[in-house]
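Apart from one protein chain that is not included, each protein chain of the complex appears where it belongs.
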Amino acid sequence: MRDITINADFVETELSVRYAETDRMGIVYYANYLVWFEVGRVAWCKAKGFHYAEMEARDRCFMVVAESGCRYKAPAHFGEDIVIRTSLAKATDRVIRYRYEIRRKDSGQLLATGHTAHVITDPEFRPARLPESYRKYFSLPPRT
Amino acid sequence: MRDITINADFVETELSVRYAETDRMGIVYYANYLVWFEVGRVAWCKAKGFHYAEMEARDRCFMVVAESGCRYKAPAHFGEDIVIRTSLAKATDRVIRYRYEIRRKDSGQLLATGHTAHVITDPEFRPARLPESYRKYFSLPPRT
Amino acid sequence: MRDITINADFVETELSVRYAETDRMGIVYYANYLVWFEVGRVAWCKAKGFHYAEMEARDRCFMVVAESGCRYKAPAHFGEDIVIRTSLAKATDRVIRYRYEIRRKDSGQLLATGHTAHVITDPEFRPARLPESYRKYFSLPPRT
Partner (left out) sequence: MRDITINADFVETELSVRYAETDRMGIVYYANYLVWFEVGRVAWCKAKGFHYAEMEARDRCFMVVAESGCRYKAPAHFGEDIVIRTSLAKATDRVIRYRYEIRRKDSGQLLATGHTAHVITDPEFRPARLPESYRKYFSLPPRT
């Protein structure tokens, strides 16, 4: 089982809700939470020590989304400060899973929880393995 | 159990993938599938005989998204013709669940499956009951 | 002046306003009109006889947006049927200009007018010339 690990610590990042992200209900449109999850993932990568943009551009390694899910607990509104908390839920050198919490910054109120699963691929979307140099970021031991 | 029913038939609608919906991977960004689910729901409402816009405007009844999920099987590309298939998975007068299939129109290839759950609310997002006049659209028997 | 032409006829295409396209004002968010302009351009290409996706993929020719403008006359609402009218305003083998009208389908009411200008480039965004085989679509005479 050397490829699996659980890393429970959350990486946090913040944003302010954009007018563009709201809909006619006056609250954030539900698809935009998945955009926020992406913002959270990118922050997670930075916090761990690499840039996802470089992972694609230099290492030709892609984390293609295979699954997403979100539970909406309370609405978010234009102008509110939001905290996105991202945690690695599971990692092998082929599949990465994240989970997320979306909270209101001032009160800490939980607005949504979610998860995504990603398949490691090459630029042609063929299944691939996480490059050796990235294993440490996902708490995977070196390949022997 | 008078409030629950399963309605398996899918309502189909079509769209062409917009350039705006793609990302730098060259494929449709994952959050946009949730927008397509919305397009599917709206088509489902029309096929059943009502307009969701009127449900909100005239009957002050909202179907607020409480949950979403999507499994991405194969990528969609700019310009491709897509079929969105929407089916009522479950309905009570308080909670509605849909499930979706996204397929390539030409080949019928399955690109994604998904689901959403919706809570019936009033305009202030307080839990409410589906108006009597809408029960038939969701295959719910008249309240007695 | 062999490179310049004015083609006044509009190509029309239709869409229904998505919930995702509205904002908390209850009307379509202003940036989404530029997405609709793209839908109009793609329809214009099809009406003229080619697919923009193939222009990029097969002929390695890109129409990169250099300028956009929009005047908003009246708001569009969720569920409304919209007509996008697209016209070639000017074409050389280096620069293409379109203009657009957004109208409500039922009443014909003008909701917005706009324009975009596009520079022909290669895949590295270097200025290029419209391929010979595309000149006819833009009412440009064959190069001699």
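Think of it as A, B and C in the order they're written, each chain with its own count starting at 1.
Note that in this section contacts are C-beta pairs under 8 Å (C-beta built on N, C-alpha and C of every residue); 3 or more make two chains touch, one makes a residue touch a chain.
Here the structure is a predicted model, which means the values were calculated and not measured.
Visitor: Which listed residue, C:Tyr19, C:Trp44, C:Phe62 or C:Tyr134, touches the chain dropped from view?
Guide: Spelled out, the listed residue whose C-beta touches the missing chain is C:Phe62.
Visitor: Even though one chain is hidden, which residues of chain C still touch it in the full complex?
Guide: 24-25, 27, 30-32, 34-35, 38, 56, 62, 64-72, 75, 116, 125
Visitor: For chain B, enumerate the residues touching the unshown chain of the complex.
Guide: Touch set of chain B with respect to the missing chain: 19-20, 22-27, 29, 31, 77-78.
Visitor: Of the residues in chain A, which ones touch the absent chain?
Guide: Here the touching residues of chain A are 16, 18-20, 35, 38-39, 42, 51-53, 77-79.
Operating definition for what follows: only the chains that are shown with their structure count from here on.
Visitor: Express in whole angstrom the distance between the two chain centres, defined as the mean CA positions of chain B and chain C.
Guide: That gives a centre separation of 30 Å.
Visitor: Using the touch rule from the top of the page, what residues of chain A touch 2 or more other chains?
Guide: Expected reply: 24-25, 27, 31.
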